[in-house]
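Report on the following structure.
Here the complex is missing a single protein chain, while all its other protein chains stay put.
Order as written gives the chain letters A, B and C; numbering starts at 1 within each chain.
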Amino acid sequence: MTTPDAGIPASVSDPVHAAGAILAREAARFAGLGWMRGTSGNLSVVLSRDPLRLAVTASGLDKGELATDDLVVVDATGTPVPEAASTPPRRPSAEAGLHARVVALTGAGAVFHVHTLAAVRAGKRWPAGIELRDLEMLKGIGRSAHDETVTIPVIDNSQDMTELGDRLEAALVPGVPAVVVASHGMYVWGETPIQARHHVEIVEWLLEYRMAED
Amino acid sequence: MTTPDAGIPASVSDPVHAAGAILAREAARFAGLGWMRGTSGNLSVVLSRDPLRLAVTASGLDKGELATDDLVVVDATGTPVPEAASTPPRRPSAEAGLHARVVALTGAGAVFHVHTLAAVRAGKRWPAGIELRDLEMLKGIGRSAHDETVTIPVIDNSQDMTELGDRLEAALVPGVPAVVVASHGMYVWGETPIQARHHVEIVEWLLEYRMAED
Amino acid sequence: MTTPDAGIPASVSDPVHAAGAILAREAARFAGLGWMRGTSGNLSVVLSRDPLRLAVTASGLDKGELATDDLVVVDATGTPVPEAASTPPRRPSAEAGLHARVVALTGAGAVFHVHTLAAVRAGKRWPAGIELRDLEMLKGIGRSAHDETVTIPVIDNSQDMTELGDRLEAALVPGVPAVVVASHGMYVWGETPIQARHHVEIVEWLLEYRMAED
Partner (left out) sequence: MTTPDAGIPASVSDPVHAAGAILAREAARFAGLGWMRGTSGNLSVVLSRDPLRLAVTASGLDKGELATDDLVVVDATGTPVPEAASTPPRRPSAEAGLHARVVALTGAGAVFHVHTLAAVRAGKRWPAGIELRDLEMLKGIGRSAHDETVTIPVIDNSQDMTELGDRLEAALVPGVPAVVVASHGMYVWGETPIQARHHVEIVEWLLEYRMAED
């Protein structure tokens, strides 16, 4: 008997749908905030670490109206995993491999990529990195509210995901769960989807503040 | 027996109501974003191309509260089509003919006209056209994120729709689905209503960014 | 038998409740837009013109959570009308008399008073009146989009409603349904509640644009 889950092994099915529900919920939140205009941005959550499997939002869809199955399961290179093929088939974002690389580098459980005006503006103003210090909100990304300069790294944009990933790897600041991609947006992550959400909100607050300050 | 669809041939009835539902949904979205203040702006979707028939939002109504039948069916000149007269009668916007002209010129399936602050501000600052380049968001309107200058054309406002249409035709940039009307707002289109929605969101993002940049 | 309408003549009861529903709906809209922060602002609709009776939002309540009976019926001086006393009793805003005066002067069917940042900022920058011209949005308040300078009058604030009313009367610009009260907010009106709503939205758009322009 054909079921909606046909082709997906039972052992994968439930976590995948659960991940799809989380991705849809978080994407709708960010879309409502204006941080995923058009079909921009993409979100991922980790399904397993060995082998690495990520559920990534499908490309080309309105992020405010994702269904639970509007996702693609990819491996550590961002390549769709055949045994989890969706019906109808969905395309992963070209950036899926970058999500997987962030996970491999940081151990994150969720990686959220959004296109906020503040991220692009701050990346343009401070191409060498955005320095923040002495702000209570820094505690929201695990840093100190006093006497520490925290740098959110900024990397140049590229359509070559390997190049972009190399830049991201080289620019990562230990303990800072965010990278701004100049002229593009930002990648932010956390141990869980809810923590990744909070990190996005905090980083956006910090960037808006920093842009208004000068 | 008189029905709510009296006077509308059965073959037209369903697509018209479907178009009305789409127009109401999209208008409510834009109104919620503050892009259709008062009763400003108007949206259209193509019903047929030969002969050209457009469903256009009725004039003078709150765009956040349109009903499925708050539309007018117009022809290629923006004139209401008698056989699809609504009950109660609705007036088309004076700009309906401009929507039809955009469709004829570009092959669009939906044309959305909104009054955003960023469009009017950008049209005033760059009356010869708004230049954008090296932004990932440009991909959202089908352009390159690198090494290409994309110009969103700006035309002078007019109450003469033929004059305004001539200006729009002369100003169109191939592959750019948007024109800013100075002191007025912007026209944005796409192959489908959902693509037109995404193009509006992307163009608005680009204009807000460009205005903040300088 | 005591009913919820006890004390209100049957002939008044229904229109009053209908007015209360309209006031609650419009106030919730404006509160959601951030234009009635705290308990600021007040809205009114005309119940009858001879004698003049206005339903005005009660003072001191959250404008996002008004109930249908959170209103006071006042006469041409802003004094509560005893026969329409509410249970529990509600206080009219001190500004109720100003609403009545706007109605008497302009023939408006609804008067909306909101505290927007743009109104207060514009009133401070242009204390002699806010000039606008060559904007399509001017059509939304019944003016021309071309070749006409439209002035939104600005008057000094006062806690003396007679004094404030005299200033408003002296400052009124025929055909312009709005007055900015410096350091305070704006009064905007229309023939119907829905037109008054649209006029508020349009005037706010115009003021935001004008403030951003310079």
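FYI, a contact is a pair of C-beta atoms (placed from the backbone, for glycine too) under 8 Å apart; a residue touches a chain by one contact, two chains touch by 3 or more.
As the structure is a computational prediction, the values presented were derived from the model and not from experiment.
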{"item": "Touching partners, among the displayed chains, of the absent chain", "value": "A, C"}
{"item": "Per the touch definition above, residue among C:106, C:144, C:157 or C:192 touching the missing chain", "value": "C:157"}
{"item": "Footprint left on subunit C by the chain that the document does not show", "value": "34, 37-40, 62, 115, 117, 120-121, 124, 157, 159, 181, 183-185"}
{"item": "Interface with the unshown chain - residue positions in subunit A", "value": "134-137, 140, 145-146, 194, 197-199, 201-202, 204-205, 208-209, 212-213"}
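Going forward, only the chains that are shown with their structure count from here on.
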{"item": "Identity of the chain that, by mean CA position, is farthest from subunit C", "value": "A"}
{"item": "Rotation angle superposing subunit B onto its copy subunit C by C-alpha atoms, nearest 5 degrees", "value": "90"}
{"item": "Distance between chain centroids, defined by C-alpha means - subunit A, subunit C (Å)", "value": "46"}
{"item": "Rounded Å distance, subunit A centre to subunit B centre (Cα mean)", "value": "32"}
{"item": "Numbers and ranges of subunit C residues touching at least 2 other chains", "value": "none"}
